[in-house]
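Here the complex is missing a single protein chain, while all its other protein chains stay put.
For reference, chains read A and B in written order, and residue numbers begin at 1 within each chain.
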Amino acid sequence: MSARGGLEAKGLEVRRGERTILARLDLGVAPGELVALLGPNGAGKSSLLGALAGLLPIARGEILVAGRSLSQLGVRERARWLTLVPQETQIPFELPVEEVVALGRTPHLGRFAPLGAADRQAIHRALVALDVLHLAGRSICRISGGERQRVHLARAHAQDAPVWLLDEPTSSLDLEHQLRVMNVLRRMTSEGRSMLVALHDLNMAARFADRLVVVAAGRIVAQGAPREVLREGLLAEVFRVKARCELREGTVEVSPIEALDQPP
Amino acid sequence: MRTEAGIAVASLVALALAGRAAPSPALLDPRRLTASTVEEGDFPKRMVDPGGREVVLRARPGRVVSRALVADELLLELAPPERLAALTYLVDDATMSLAAGKAPPSIRRTGGGLEELLSLEPDLVVVAEFSEGSTTAQLLSAGVPVLRLGNAGSFEAVFDDLRNVGAALGASVEARRTIEQMQGRIEQVQRQVAGRPRPRALYLSGGQYTAGPGTLTHQSLTLAGGHNAAAELGLSGAFPLPVEQLVALAPEVVLLASPEPSARLARPSDLPPNIPWAELPAARHHRIYLVPAAWSGAISHHAIRALEAFAALLHAPPQGPP
Partner (left out) sequence: MPLRRWLSWPLLLLLGAALLLAALALGSSSVSWRQVLDLLLGREVPSWVRTILIEVRLPRALLAFLLGAGLSSAGAALQGVFRNPLADPGILGVSACGALGAVLAIFTGLVGWSTAALPLLACAFAFAGTMVVYGLSARAGAMDSGDVMLAGVGVGSLAGAATALLLSLSLANYAIGAQILQWLMGGLDGRGWPHLRLALPVMMVGWLLILAHRRDLDALLLGDAQAIAIGVDVRAVRGRIILATSLITGASVAVAGVVGFVGLVVPHLVRMVLGPSHRILLPASTLLGGAFLLGADLLARRVIAPQELQLGVITAAVGAPIFVHLLVKARRGSA
């Protein structure tokens, strides 16, 4: 790790046309902390990650990484501090895995500079850390969804940014690979990174996250340790499900029972 | 932002360089090619070439190459065969050329390709107004003297062509003689048709194209004592005539260009089927004629043959059905 980060958003507001997508949102992720971003579809999770990553313009507010404002940084410099792994996108050409991971070095390289020894080391470390070294020469189009997700994480690893934003990193994976990816993220966090991970699976969030942030209709409606946040009332109000929340082996376990038709 | 500005400047500089790069604008815009003019008198003499530059013809050219049928005809009229390095293939085509069968087979025939022209090592290439501009421009940039004929839209323009080719070949005397002969024949035609009524005449080639003002055909029809009906449309040059307008013009005499070697009355089978001939006065009075395209298409001194044929046909006594 080149630098310790820590992410902070203050009074963040994002609009699309007349509509307010995120309203006055305050959020912080400390170094070495994994925060899960929860919320029903359309709550604004992807928009929040997009705004933090610089994909969406910010109407008001400020984003700080390691205490410095991102708005003062260019796209390139920002990428040295913060990276995003978006939801699975289709890649139309058969790029080898190694090249995808190597692209993580882009913000550290001059326009005409070839990869140097330090870059090659970083790429190798990333391939090893995410257990994709054996795939290095394979085409990104011809590996499984779980492998592809790990390749994108390896790209972020090679990028060496202290703050990671992840949008549904487990969405297309089977149970085994979900667990593997979450374990990897946990390990990355323990090395001092700040992780903000949008998740659908509440149990996965409860088990792996230090803290949960629940968004609904562009606002934060709850945040805190899993056992404080995951309560039956909140699930009914925000996710519109009737569910049972039980404390078991130090984590909360959520068992959904049925969808609620009417607002309670 | 500084990067974008740099890119914009680089692009503009490159475009400006491109603008300076092409020294011969004629290569890009053939409208800039002009007819050549040649000084009369003794060699060495000056010629203004199609690019507008002055070149010097040091001596009487001995390897003259033609790039157009009209040039073939003019060269055969004015120069001895041994000074002609090549004529076009068209010169042997009897449907177009009055020199067919008369041009000495010893002279080479060409398709007019640039490489072939250069390999003949010509000391003068004669091209027509309609010859492909890019080849002309490339000949010029390869340093070959090129004489470009004029627009041949009138007998005066043909006289100019004869004068210029004659001067370039050192055959001004022969050129003057040919011009005088033509003038004599024109005057004869005019005497012949003086005081006769002027029939409304229409010329058609390829079943579609007619000739308006600014063409030799128009001038010939007029000199031959006719009234060119196509002139009423307000268009000049050769242009396609819509069938409706053809009918509306109601010509009393129609002259159709034909591949045959002599003029004659048209039979129904000769007529292009897309035109309602029965509607035309010319058909009702059996005054549709075929004229050899080699005459009516000629834009050299042979154009006089078309004038004489027109004069004869426009004033021929009406006949019965063919």
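The rule is short, and it goes like this: a contact is a pair of C-beta atoms (placed from the backbone, for glycine too) under 8 Å apart; a residue touches a chain by one contact, two chains touch by 3 or more.
Computed from a prediction, not measured in an experiment: that's the story for all the values here.
The hidden chain, counted over the whole complex, makes contact with A, B. When the omitted chain is restored, the residue from A:Gly67, A:Gly137, A:Gly233 or A:Gly250 that touches it is A:Gly137. Touching the missing chain, out of A:Ala9, A:Leu84, A:Leu130 or A:Leu173, is residue A:Leu84.
Of the listed positions A:Asp26, A:Glu94 or A:Glu228, the one in contact with the omitted chain in the full complex is A:Glu94.
One of B:Gly41, B:Gly101, B:Gly206 or B:Gly237 touches the chain omitted from the figure, and that residue is B:Gly237. Within the set B:Thr95, B:Gln138 or B:Gln245, the residue that contacts the chain not displayed is B:Gln138. Looking at chain A, the residues touching the absent chain are 50, 53-55, 74-80, 83-86, 89-96, 99-100, 103-104, 106-107, 109, 111-112, 137, 152, 155-156, 159.
Residues 3-4, 7, 10-11, 13-25, 27-33, 111, 113-116, 118-121, 130, 132-135, 137-138, 141-143, 235-237, 239 are the ones on chain B that touch the missing chain.
Quick note on the criterion: only the chains that are shown with their structure count from here on.
Averaging C-alpha coordinates per chain places the centre of chain A 78 Å away from that of chain B.
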